[in-house]
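Missing here: one protein chain of the complex. Every other protein chain is in place.
Let's look at subunit A:
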Amino acid sequence: MTVVFEKPKALSEVPFHYCPGCTHGIIHRLVAEAIDDLNIQDKAIGVAPVGCSVFAYNYFACDMHEAAHGRAPAVATGIKRVLPDNIVFTYQGDGDLASIGAAEIVHAAARNENITVIFVNNAIYGMTGGQMAPTTLIGQVTTTSPYGRDPKLAGYPIKISEMLATLDGAYYVERVSVHDVKHIKQAKKAIKKAFENQVNNKGFSLIEVLSTCPTNWGMSPSESLDWVKDNMIPVYPLGVKKEGK
C-alpha cells in the first residue's frame, strides 16, 4: 500500500487543543512540513508564545523554549546568538507580536536576526476570551470593543508586515492566508522559504498568516473562512512585502 498522506515528522503525537475550525492546526502543519522538507528537525529550536498557541511546545517535535507574552523574538535572539547553526523559529499570535511584543519584533527585524517568525493574525485575542487586538478591524466587535472598533477611541489596525517591510534589516516579509486550498499551498511555499532563508543565512524572515477564530468571532468555521476572504484580506492584502536579494 502506498502512503499518500501522513502526519509530518516534526509534529508530536499529541492532539491539538484548538477550537473547532481554528486554522492554527493548518498553520502548525505547514510549519512542520517545511521543517520536514528541509530536513532540519534535529537543528530546529522553536519559541512558543503566550496566547492560543501557548502549547506549541507540546506540538512541535523539536526542542522548544516557552517565552513570555511578546518576548519570543528576544528569546529567539538569545538562542540564535549562542547556536548560530541551529534553526530558530518563533510562532506568535497578534496579541503577542503586534501589541505587547511590538518592540521585540521591530528590533529583531531591524537587526536582521537570522530567525524565522510565523505571525498568526486572526484580528482578536483568542485565549483570553475575544478582546480587541492591535489587528482588530475598524468596526469589528470584540469584548473590549463592544460597539465595534472605533479608530477615534482605539486607533487603527496595525499592518505589521507593511511596517516591518520598511526596515532595512528585514530580509523577507510575506502575508499569506489559509482560508482555502489554493492559499494554503501558497502559505506553505512562503513558510518553507522563510525557513530556507535561515538555512542559507539570509536573515530575518516573517510570514504573517491570516487565520480564523470561529469561537470569538461568533461564526461557524466556514463563515470564518469567508470572513477572512471578504473582510480581512481587503485590509491586510496578501503578497510579498519585502524580499532581499
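Here, a residue touches a chain if its C-beta (ideal position, glycine included) is under 8 Å from a C-beta of that chain, and two chains touch if they have at least 3 such contacts; residues count from 1.
Operating definition for what follows: contacts and distances are computed from a predicted model.
Trainee: Going by UniProt, what is the name of the one chain that was not included in the view, given "Monosaccharide ABC transporter membrane protein (CUT2 family)", "Electron transfer flavoprotein subunit beta", "Archease" or "3-methyl-2-oxobutanoate dehydrogenase subunit VorB"?
Mentor: "3-methyl-2-oxobutanoate dehydrogenase subunit VorB"
Trainee: With respect to the chain omitted from the figure, which of A:Val47, A:Leu137, A:Ala187 or A:Leu225 is a touching residue?
Mentor: A:Val47
Trainee: Of A:Ile26, A:Ala61, A:Leu97 or A:Val120, which sits in contact with the chain we cannot see?
Mentor: Per the contact definition at the top, the residue touching the missing chain is A:Ala61.
Trainee: In the full complex, which of A:Cys52, A:Ala76 or A:Val228 touches the chain missing from this view?
Mentor: Touches the omitted chain: A:Ala76.
Trainee: Touching residues of subunit A against the unshown chain: what are they?
Mentor: 12, 41-45, 47-48, 54, 57-58, 61-68, 71, 74-83, 86-87, 103-104, 106-107
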